[in-house]
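Take a look at this one; I'll ask things after.
Omission of a single protein chain aside, the complex is shown with its protein chains in their original locations.
Lettered A and B in written order, each chain numbered from 1.
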Amino acid sequence: MRYEAPRSVEEAVTALAGQTGAHVLAGGTDLLVKLRSEMIAPELIVDIKRIAGMREITAEEGGWRIGAAVSGAEMGEHEGLCADWPGVVEAAELIGSTQVQGRATIAGNLCNASPAADSVPAMVAASAVARIAGPEGTRDLAVIDVPQGPGKTALGPGEFITSIFLPPRGARSGDAYLRFIPRTEMDIAVVGCGISLSLDEAGRISGARVALGAVGPKVILVEAAAEALKHRALDAGALDDLATACARAATPIDDKRGTAEFRRHVAGVLARRVAVIAEARAKGDTA
Amino acid sequence: MSRIHVTTTINDDATEFLCEAEATLLDVLRDELGLTGTKEGCGTGDCGACSVTVDGRLVCSCLMLGAEAEGREIATIEGMAEGEDLHPLQKKFIEMAALQCGICTPGFLVAAKSLLERNPDPTEEDVRYWLAGNLCRCTGYDKIIRAVLETAADMRRAS
Partner (left out) sequence: MALDDSKKTREFKVVGTRPDRPDGIDKVTGRARFGADMVAPGMLTGRVLRSPHAHARILRIDTSRAEALPGVKAVVTRADFGAVPAHVADIMENCLAGEKALYDGHAIAAVAAVSASVARQALRLIEVDYEVLPHVTDVDEAMKPDAPVLHEGRQQETVPPGMSGNVISRCEFGHGDIEAGLKQADRVIERTYRTAATHQGYIEPHACLATMTADGQGELWVCTQGHYMVRNTCAAILGMDQGRLRVTASEIGGGFGGKTTVFLEPVALMLARKSGRPVRMVMSRSEVLRATGPTASTSIDVRIGMTKEGRITAGFAELRFQGGAWPGSPVGMGAMSGFAPYDLENVKTVGWDVVTNRPKAAAYRAPGAPMAAFAIESAIDELAHGFGLDPLEVRLMNGADEGTKSSYGPTYPAIGLKATLEAAKSHPHWTAPLGKNQGRGVACGFWFNFGGDTSVSLSVTPDGTVTLTEGNPDIGGSRAAMTMMAAEELGIPYDQVRTVIADTGALGQNEVTHGSRVTFSVGLATIAAARAAKAEMCRRAARVWGIDPDAVEWEDGAARPAGPNAGKFPPMTIRDIAAIAPKTGGPISGHHEVMAEGAGVSFATHMVDVEVDPETGATKILRYTVFQDAGKAVHPSYVEGQFQGGAVQGIGWALNEEYIYGEDGILQNAGFLDYRIPVASDLPMIDTVILEIPNPGHPYGVRGVGETSIVPPLAAIANAVSAAAGVRMTQLPMSPPRVLAAIQAGG
(Lines give C-alpha, C1' and ligand atoms only; values in the text may rest on other atoms or scores of the structure.)
Protein backbone atom coordinates (compact mmCIF):
# COMPACT_ATOMS: atom_id res chain seq x y z
CA MET A 1 0.00 0.00 0.00
CA ARG A 2 1.17 3.50 -0.85
CA TYR A 3 0.24 6.80 0.79
CA GLU A 4 0.09 10.13 -1.01
CA ALA A 5 -0.84 13.56 0.26
CA PRO A 6 -1.35 15.75 -2.83
CA ARG A 7 -1.43 19.54 -2.58
CA SER A 8 -4.06 20.21 -5.23
CA VAL A 9 -7.34 18.79 -6.44
CA GLU A 10 -5.76 18.10 -9.83
CA GLU A 11 -2.97 16.05 -8.29
CA ALA A 12 -5.49 14.12 -6.22
CA VAL A 13 -7.65 13.38 -9.26
CA THR A 14 -4.61 12.22 -11.19
CA ALA A 15 -3.52 9.96 -8.36
CA LEU A 16 -7.00 8.49 -7.88
CA ALA A 17 -7.63 8.01 -11.59
CA GLY A 18 -4.26 6.35 -12.10
CA GLN A 19 -4.76 3.57 -9.61
CA THR A 20 -7.60 1.09 -9.36
CA GLY A 21 -8.65 0.43 -5.80
CA ALA A 22 -7.38 3.78 -4.57
CA HIS A 23 -9.14 5.18 -1.50
CA VAL A 24 -9.61 8.75 -0.37
CA LEU A 25 -8.57 9.60 3.17
CA ALA A 26 -10.18 12.60 4.83
CA GLY A 27 -10.96 12.02 8.52
CA GLY A 28 -10.19 8.33 8.19
CA THR A 29 -12.57 7.23 10.93
CA ASP A 30 -14.29 4.73 8.66
CA LEU A 31 -11.36 4.02 6.33
CA LEU A 32 -8.95 2.96 9.05
CA VAL A 33 -11.47 0.64 10.63
CA LYS A 34 -11.97 -1.06 7.27
CA LEU A 35 -8.22 -1.28 6.71
CA ARG A 36 -7.69 -2.84 10.09
CA SER A 37 -10.43 -5.42 9.69
CA GLU A 38 -9.06 -6.27 6.24
CA MET A 39 -12.38 -5.39 4.63
CA ILE A 40 -10.33 -3.41 2.13
CA ALA A 41 -6.71 -3.74 0.98
CA PRO A 42 -6.11 -0.67 -1.18
CA GLU A 43 -3.02 -0.16 -3.29
CA LEU A 44 -3.14 3.57 -2.67
CA ILE A 45 -4.46 5.96 -0.04
CA VAL A 46 -4.88 9.57 -1.13
CA ASP A 47 -4.94 11.93 1.83
CA ILE A 48 -6.85 15.07 0.77
CA LYS A 49 -6.28 17.07 3.96
CA ARG A 50 -3.30 18.97 2.56
CA ILE A 51 -5.22 20.32 -0.42
CA ALA A 52 -5.96 24.05 -0.11
CA GLY A 53 -9.51 24.75 1.05
CA MET A 54 -10.31 21.24 2.21
CA ARG A 55 -10.25 22.24 5.85
CA GLU A 56 -12.15 25.50 5.46
CA ILE A 57 -15.71 26.64 5.98
CA THR A 58 -16.48 29.60 3.71
CA ALA A 59 -19.51 31.79 3.19
CA GLU A 60 -20.86 31.51 -0.34
CA GLU A 61 -23.96 33.11 -1.83
CA GLY A 62 -25.61 33.32 1.55
CA GLY A 63 -24.91 29.69 2.32
CA TRP A 64 -21.89 27.77 3.54
CA ARG A 65 -19.32 25.69 1.72
CA ILE A 66 -17.74 23.08 3.96
CA GLY A 67 -14.43 21.59 2.80
CA ALA A 68 -14.35 17.81 2.56
CA ALA A 69 -11.77 17.50 5.33
CA VAL A 70 -13.53 19.75 7.87
CA SER A 71 -14.14 17.73 11.03
CA GLY A 72 -17.35 17.64 13.03
CA ALA A 73 -15.58 19.40 15.89
CA GLU A 74 -14.57 22.24 13.56
CA MET A 75 -18.16 22.58 12.35
CA GLY A 76 -19.35 22.77 15.94
CA GLU A 77 -16.92 25.60 16.63
CA HIS A 78 -18.12 27.70 13.65
CA GLU A 79 -20.65 30.23 14.91
CA GLY A 80 -22.14 31.18 11.56
CA LEU A 81 -22.69 27.60 10.50
CA CYS A 82 -24.17 26.68 13.88
CA ALA A 83 -26.54 29.63 13.70
CA ASP A 84 -27.79 28.76 10.21
CA TRP A 85 -27.83 24.95 10.19
CA PRO A 86 -27.87 23.71 13.79
CA GLY A 87 -29.50 20.45 12.69
CA VAL A 88 -26.69 19.60 10.29
CA VAL A 89 -24.08 20.54 12.86
CA GLU A 90 -25.71 18.51 15.62
CA ALA A 91 -25.96 15.53 13.28
CA ALA A 92 -22.28 15.85 12.40
CA GLU A 93 -21.44 16.13 16.09
CA LEU A 94 -23.24 12.87 16.87
CA ILE A 95 -20.83 10.83 14.75
CA GLY A 96 -18.73 8.90 17.26
CA SER A 97 -16.88 10.16 20.29
CA THR A 98 -15.15 13.45 20.99
CA GLN A 99 -12.03 11.80 19.57
CA VAL A 100 -13.83 10.77 16.39
CA GLN A 101 -15.26 14.28 16.16
CA GLY A 102 -11.73 15.56 15.91
CA ARG A 103 -11.35 13.78 12.57
CA ALA A 104 -14.65 12.62 11.09
CA THR A 105 -16.09 14.64 8.19
CA ILE A 106 -19.57 14.91 6.73
CA ALA A 107 -18.18 14.27 3.25
CA GLY A 108 -16.69 11.03 4.53
CA ASN A 109 -19.88 10.17 6.33
CA LEU A 110 -21.69 10.60 3.02
CA CYS A 111 -19.16 8.64 0.95
CA ASN A 112 -19.08 5.76 3.42
CA ALA A 113 -22.69 5.25 2.28
CA SER A 114 -23.89 3.63 5.46
CA PRO A 115 -27.68 3.70 5.65
CA ALA A 116 -27.30 4.82 9.25
CA ALA A 117 -24.98 7.79 8.60
CA ASP A 118 -26.04 10.54 11.01
CA SER A 119 -25.20 13.60 8.96
CA VAL A 120 -26.89 12.42 5.76
CA PRO A 121 -30.58 12.82 6.73
CA ALA A 122 -29.75 16.25 8.12
CA MET A 123 -27.95 17.22 4.90
CA VAL A 124 -30.78 15.89 2.79
CA ALA A 125 -33.30 17.86 4.84
CA ALA A 126 -31.07 20.91 4.28
CA SER A 127 -30.99 20.34 0.48
CA ALA A 128 -27.22 20.10 0.65
CA VAL A 129 -25.20 19.71 -2.52
CA ALA A 130 -21.92 17.85 -2.89
CA ARG A 131 -19.23 19.25 -5.18
CA ILE A 132 -17.38 16.44 -6.89
CA ALA A 133 -14.02 16.64 -8.64
CA GLY A 134 -12.93 14.02 -11.13
CA PRO A 135 -11.15 13.32 -14.37
CA GLU A 136 -13.99 14.99 -16.30
CA GLY A 137 -13.88 18.14 -14.20
CA THR A 138 -16.09 19.35 -11.42
CA ARG A 139 -19.81 18.67 -10.97
CA ASP A 140 -22.42 19.33 -8.32
CA LEU A 141 -24.76 16.58 -7.14
CA ALA A 142 -27.53 16.80 -4.56
CA VAL A 143 -26.51 14.93 -1.42
CA ILE A 144 -29.62 12.76 -1.66
CA ASP A 145 -28.35 11.39 -4.97
CA VAL A 146 -24.90 10.43 -3.69
CA PRO A 147 -25.69 7.20 -1.78
CA GLN A 148 -26.93 4.40 -4.00
CA GLY A 149 -27.24 1.66 -1.41
CA PRO A 150 -25.19 0.28 1.47
CA GLY A 151 -21.55 1.05 0.67
CA LYS A 152 -22.36 2.31 -2.83
CA THR A 153 -22.22 5.90 -4.14
CA ALA A 154 -22.79 7.72 -7.41
CA LEU A 155 -19.13 8.71 -7.58
CA GLY A 156 -17.33 7.51 -10.68
CA PRO A 157 -13.76 6.26 -10.96
CA GLY A 158 -11.28 8.92 -9.89
CA GLU A 159 -13.98 11.17 -8.45
CA PHE A 160 -14.07 12.51 -4.93
CA ILE A 161 -16.10 15.03 -2.99
CA THR A 162 -14.28 18.30 -2.41
CA SER A 163 -16.94 20.14 -0.46
CA ILE A 164 -20.53 20.17 0.74
CA PHE A 165 -22.65 23.24 0.14
CA LEU A 166 -25.44 24.20 2.49
CA PRO A 167 -27.83 26.69 0.87
CA PRO A 168 -28.87 30.00 2.44
CA ARG A 169 -30.95 29.61 5.54
CA GLY A 170 -34.26 31.22 4.62
CA ALA A 171 -36.25 33.51 6.87
CA ARG A 172 -38.48 31.85 9.48
CA SER A 173 -36.89 28.48 8.96
CA GLY A 174 -35.02 25.99 11.09
CA ASP A 175 -33.65 22.48 11.09
CA ALA A 176 -32.99 19.74 13.59
CA TYR A 177 -31.74 16.17 13.75
CA LEU A 178 -32.27 13.43 16.31
CA ARG A 179 -31.35 9.80 16.28
CA PHE A 180 -32.28 6.88 18.45
CA ILE A 181 -29.50 4.77 19.95
CA PRO A 182 -29.54 2.26 22.82
CA ARG A 183 -26.90 4.11 24.82
CA THR A 184 -26.46 7.87 25.07
CA GLU A 185 -23.33 7.96 22.89
CA MET A 186 -21.03 5.80 20.79
CA ASP A 187 -23.72 3.84 18.94
CA ILE A 188 -24.75 3.71 15.32
CA ALA A 189 -28.20 5.20 14.71
CA VAL A 190 -31.06 2.71 14.94
CA VAL A 191 -33.22 5.44 13.41
CA GLY A 192 -32.19 8.96 12.42
CA CYS A 193 -34.45 11.84 11.41
CA GLY A 194 -33.55 15.24 10.00
CA ILE A 195 -36.15 17.91 9.33
CA SER A 196 -35.88 21.39 7.89
CA LEU A 197 -38.97 23.58 8.13
CA SER A 198 -39.98 27.00 6.84
CA LEU A 199 -42.88 28.94 8.27
CA ASP A 200 -45.11 31.57 6.73
CA GLU A 201 -45.86 34.80 8.51
CA ALA A 202 -48.78 33.19 10.29
CA GLY A 203 -46.55 30.49 11.68
CA ARG A 204 -47.90 27.80 9.40
CA ILE A 205 -45.51 25.47 7.63
CA SER A 206 -44.71 26.74 4.18
CA GLY A 207 -42.17 24.09 3.32
CA ALA A 208 -40.68 21.02 4.90
CA ARG A 209 -38.06 18.44 4.11
CA VAL A 210 -38.19 15.30 6.23
CA ALA A 211 -35.44 12.71 5.88
CA LEU A 212 -34.98 9.38 7.62
CA GLY A 213 -31.84 7.33 8.14
CA ALA A 214 -31.26 3.68 9.07
CA VAL A 215 -34.74 2.60 7.98
CA GLY A 216 -33.89 1.62 4.42
CA PRO A 217 -30.91 0.80 2.23
CA LYS A 218 -30.24 4.53 1.92
CA VAL A 219 -31.53 7.81 3.26
CA ILE A 220 -35.25 8.37 2.62
CA LEU A 221 -36.75 11.77 1.82
CA VAL A 222 -40.34 11.45 3.00
CA GLU A 223 -42.33 13.48 0.49
CA ALA A 224 -45.61 12.41 2.06
CA ALA A 225 -44.50 13.88 5.38
CA ALA A 226 -43.73 17.20 3.73
CA GLU A 227 -47.14 17.14 2.05
CA ALA A 228 -48.82 16.28 5.33
CA LEU A 229 -47.32 19.34 7.02
CA LYS A 230 -47.80 21.88 4.29
CA HIS A 231 -49.86 24.97 5.14
CA ARG A 232 -50.62 23.63 8.59
CA ALA A 233 -49.69 24.74 12.06
CA LEU A 234 -47.59 22.11 13.80
CA ASP A 235 -50.40 20.98 16.07
CA ALA A 236 -51.14 17.55 17.45
CA GLY A 237 -52.95 16.50 14.29
CA ALA A 238 -50.10 17.58 12.05
CA LEU A 239 -47.60 15.74 14.25
CA ASP A 240 -49.73 12.59 14.11
CA ASP A 241 -49.85 12.79 10.33
CA LEU A 242 -46.11 13.40 10.19
CA ALA A 243 -45.43 10.36 12.38
CA THR A 244 -47.74 8.18 10.33
CA ALA A 245 -46.14 9.29 7.07
CA CYS A 246 -42.68 8.57 8.41
CA ALA A 247 -43.59 5.16 9.81
CA ARG A 248 -45.16 4.30 6.45
CA ALA A 249 -42.20 5.50 4.43
CA ALA A 250 -39.72 3.47 6.47
CA THR A 251 -38.59 0.16 4.96
CA PRO A 252 -36.41 -1.15 7.77
CA ILE A 253 -34.92 -4.56 8.46
CA ASP A 254 -34.34 -6.60 11.59
CA ASP A 255 -30.72 -6.60 12.65
CA LYS A 256 -28.46 -6.56 15.68
CA ARG A 257 -29.34 -2.93 16.36
CA GLY A 258 -33.12 -3.20 16.34
CA THR A 259 -36.17 -4.82 14.89
CA ALA A 260 -37.99 -3.55 11.80
CA GLU A 261 -41.12 -3.01 13.89
CA PHE A 262 -39.22 -0.99 16.45
CA ARG A 263 -37.55 1.13 13.80
CA ARG A 264 -40.80 1.89 12.02
CA HIS A 265 -42.43 2.99 15.26
CA VAL A 266 -39.46 5.06 16.39
CA ALA A 267 -39.20 6.77 13.00
CA GLY A 268 -42.57 8.32 13.77
CA VAL A 269 -41.67 9.13 17.37
CA LEU A 270 -38.45 10.85 16.35
CA ALA A 271 -40.10 12.77 13.51
CA ARG A 272 -42.51 14.38 15.99
CA ARG A 273 -39.71 15.34 18.34
CA VAL A 274 -37.49 16.68 15.57
CA ALA A 275 -40.30 18.71 14.01
CA VAL A 276 -41.02 20.43 17.31
CA ILE A 277 -37.37 21.47 17.68
CA ALA A 278 -37.11 22.61 14.06
CA GLU A 279 -40.28 24.67 14.43
CA ALA A 280 -39.00 26.31 17.59
CA ARG A 281 -35.80 27.23 15.77
CA ALA A 282 -37.77 28.57 12.83
CA LYS A 283 -39.62 30.76 15.27
CA GLY A 284 -36.36 32.15 16.51
CA ASP A 285 -35.62 30.06 19.58
CA THR A 286 -31.93 29.48 19.62
CA ALA A 287 -32.02 26.48 21.93
CA MET B 1 7.92 -2.34 0.51
CA SER B 2 9.28 1.13 0.96
CA ARG B 3 8.71 2.89 4.23
CA ILE B 4 7.63 6.48 4.58
CA HIS B 5 9.86 9.02 6.25
CA VAL B 6 7.94 11.29 8.60
CA THR B 7 9.15 14.37 10.44
CA THR B 8 6.95 15.46 13.29
CA THR B 9 6.89 16.80 16.82
CA ILE B 10 5.98 14.54 19.72
CA ASN B 11 5.65 15.97 23.21
CA ASP B 12 7.58 19.05 22.03
CA ASP B 13 10.48 16.95 20.75
CA ALA B 14 11.35 17.00 17.04
CA THR B 15 10.99 13.39 15.97
CA GLU B 16 11.61 11.42 12.80
CA PHE B 17 10.46 7.93 12.05
CA LEU B 18 9.95 5.49 9.21
CA CYS B 19 6.66 3.68 8.88
CA GLU B 20 4.73 1.46 6.51
CA ALA B 21 1.86 3.20 4.76
CA GLU B 22 -0.74 1.17 6.65
CA ALA B 23 0.81 1.75 10.07
CA THR B 24 -1.41 3.76 12.36
CA LEU B 25 -0.09 6.54 14.52
CA LEU B 26 -0.76 4.20 17.44
CA ASP B 27 1.43 1.49 15.88
CA VAL B 28 4.19 4.04 15.36
CA LEU B 29 4.00 5.44 18.89
CA ARG B 30 4.07 2.02 20.51
CA ASP B 31 6.25 -0.06 18.23
CA GLU B 32 8.62 2.43 16.60
CA LEU B 33 8.99 5.08 19.29
CA GLY B 34 8.53 3.02 22.46
CA LEU B 35 5.77 5.30 23.72
CA THR B 36 3.65 2.49 25.13
CA GLY B 37 1.67 4.71 27.48
CA THR B 38 -0.84 5.08 24.66
CA LYS B 39 -2.89 1.88 24.76
CA GLU B 40 -4.81 -0.17 22.25
CA GLY B 41 -8.15 -1.40 23.58
CA CYS B 42 -10.06 -1.89 20.33
CA GLY B 43 -8.29 -0.50 17.26
CA THR B 44 -11.60 0.82 15.95
CA GLY B 45 -12.03 4.16 17.75
CA ASP B 46 -14.58 2.80 20.20
CA CYS B 47 -12.63 2.82 23.48
CA GLY B 48 -10.43 5.92 23.62
CA ALA B 49 -7.47 4.16 25.27
CA CYS B 50 -5.25 5.43 22.42
CA SER B 51 -6.24 9.09 22.82
CA VAL B 52 -3.62 11.67 21.85
CA THR B 53 -3.84 15.22 20.60
CA VAL B 54 -2.79 16.28 17.12
CA ASP B 55 -2.28 20.01 16.74
CA GLY B 56 -4.23 20.36 19.97
CA ARG B 57 -7.19 18.33 18.74
CA LEU B 58 -8.19 15.16 20.64
CA VAL B 59 -8.14 12.08 18.39
CA CYS B 60 -7.83 8.31 18.53
CA SER B 61 -4.33 7.43 17.37
CA CYS B 62 -5.67 4.11 16.08
CA LEU B 63 -7.78 6.02 13.54
CA MET B 64 -4.91 7.99 12.03
CA LEU B 65 -2.06 6.82 9.83
CA GLY B 66 1.46 7.41 11.02
CA ALA B 67 2.17 9.09 7.69
CA GLU B 68 -0.43 11.74 8.47
CA ALA B 69 1.71 12.96 11.38
CA GLU B 70 4.06 14.78 8.99
CA GLY B 71 4.52 18.33 10.27
CA ARG B 72 1.97 17.94 13.06
CA GLU B 73 2.33 18.37 16.80
CA ILE B 74 1.45 15.23 18.70
CA ALA B 75 0.99 15.08 22.46
CA THR B 76 0.77 11.79 24.36
CA ILE B 77 0.42 10.76 27.99
CA GLU B 78 4.20 10.67 28.28
CA GLY B 79 4.29 14.43 27.77
CA MET B 80 1.62 15.29 30.30
CA ALA B 81 3.77 15.67 33.40
CA GLU B 82 6.47 18.32 33.33
CA GLY B 83 9.46 16.39 34.50
CA GLU B 84 8.67 15.27 38.03
CA ASP B 85 5.66 17.55 38.29
CA LEU B 86 2.49 15.71 37.59
CA HIS B 87 -0.34 17.53 35.86
CA PRO B 88 -3.12 18.39 38.35
CA LEU B 89 -5.34 15.79 36.71
CA GLN B 90 -2.72 13.10 37.22
CA LYS B 91 -2.38 14.03 40.89
CA LYS B 92 -6.12 14.07 41.38
CA PHE B 93 -6.65 10.71 39.70
CA ILE B 94 -4.25 9.12 42.18
CA GLU B 95 -5.63 11.02 45.17
CA MET B 96 -9.25 10.17 44.41
CA ALA B 97 -8.67 6.56 43.31
CA ALA B 98 -9.97 7.34 39.83
CA LEU B 99 -8.23 4.29 38.44
CA GLN B 100 -8.38 0.63 39.28
CA CYS B 101 -6.53 -1.41 36.66
CA GLY B 102 -5.11 1.67 34.95
CA ILE B 103 -5.27 0.58 31.31
CA CYS B 104 -7.79 3.27 30.33
CA THR B 105 -6.14 5.92 32.51
CA PRO B 106 -3.74 7.47 29.96
CA GLY B 107 -6.58 7.93 27.48
CA PHE B 108 -8.86 9.46 30.10
CA LEU B 109 -6.15 11.86 31.24
CA VAL B 110 -5.31 13.03 27.72
CA ALA B 111 -9.01 13.47 26.95
CA ALA B 112 -9.78 15.24 30.24
CA LYS B 113 -6.87 17.62 29.79
CA SER B 114 -8.18 18.49 26.36
CA LEU B 115 -11.61 19.20 27.86
CA LEU B 116 -10.28 21.49 30.59
CA GLU B 117 -8.24 23.44 28.08
CA ARG B 118 -11.44 24.21 26.18
CA ASN B 119 -13.83 24.42 29.07
CA PRO B 120 -12.36 25.22 32.47
CA ASP B 121 -15.75 25.05 34.16
CA PRO B 122 -17.54 21.99 32.82
CA THR B 123 -20.73 20.57 34.31
CA GLU B 124 -20.96 16.91 35.24
CA GLU B 125 -22.91 16.35 32.04
CA ASP B 126 -20.23 18.12 29.98
CA VAL B 127 -17.58 15.84 31.45
CA ARG B 128 -19.64 12.70 30.95
CA TYR B 129 -20.36 13.46 27.30
CA TRP B 130 -16.83 14.64 26.50
CA LEU B 131 -15.47 11.38 27.96
CA ALA B 132 -18.15 9.10 26.49
CA GLY B 133 -15.61 7.79 24.00
CA ASN B 134 -13.29 6.63 26.77
CA LEU B 135 -14.37 3.27 28.08
CA CYS B 136 -13.59 2.20 31.62
CA ARG B 137 -14.78 -1.19 32.82
CA CYS B 138 -13.49 -1.03 36.41
CA THR B 139 -14.68 2.15 38.05
CA GLY B 140 -18.20 2.76 36.82
CA TYR B 141 -16.79 6.22 35.94
CA ASP B 142 -17.90 7.78 39.25
CA LYS B 143 -14.47 8.58 40.66
CA ILE B 144 -13.12 9.60 37.24
CA ILE B 145 -15.89 12.15 36.74
CA ARG B 146 -15.42 13.48 40.28
CA ALA B 147 -11.67 13.75 39.81
CA VAL B 148 -12.07 15.77 36.60
CA LEU B 149 -14.64 18.09 38.20
CA GLU B 150 -12.47 18.61 41.27
CA THR B 151 -9.37 19.25 39.21
CA ALA B 152 -11.27 21.83 37.18
CA ALA B 153 -12.37 23.56 40.38
CA ASP B 154 -8.81 23.50 41.77
CA MET B 155 -7.38 24.90 38.55
CA ARG B 156 -9.97 27.69 38.47
CA ARG B 157 -9.11 28.63 42.03
CA ALA B 158 -5.39 28.58 41.24
CA SER B 159 -5.67 30.76 38.15
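Please note the rule applied: a residue touches a chain if its C-beta (ideal position, glycine included) is under 8 Å from a C-beta of that chain, and two chains touch if they have at least 3 such contacts.
It should be emphasised that the depicted structure is a prediction, and the values quoted were computed from it without experimental measurement.
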Listed by label, the shown chains touching the absent chain are A, B
Given that one chain is not shown, which residue among A:Glu11, A:Asp187 or A:Asp241 touches it? A:Asp187
Contact residue for the chain not shown (choose from B:Val28, B:Leu131 or B:Ala152): B:Leu131
Touch rule applied to chain B and the missing chain gives residues 20, 22, 30, 35-44, 46-47, 49, 76-78, 80-81, 86, 90, 93-97, 99-106, 109, 124-125, 127-129, 131-146
On chain A, residues whose C-beta touches the chain left out of the figure: 37-38, 180, 182-188, 190, 256-259, 261-262, 265-266, 269
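Quick note on the criterion: only the chains that are shown with their structure count from here on.
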Report the inter-chain centroid distance for chain A and chain B in whole angstrom, where each centroid is the mean of the CA atoms. 29
Seen from chain A, its contact residues with chain B in the complex are 1-3, 5, 25, 28-29, 32-33, 35-37, 45, 47, 49, 71, 73, 96-100, 102-103, 184-186
Taking the touch rule as given, give the residues of chain B at its contact with chain A in the complex, in rising order. 4, 20-22, 24, 43-46, 48, 51, 54, 57-60, 62-65, 67-68, 70, 111, 114-115, 129-134
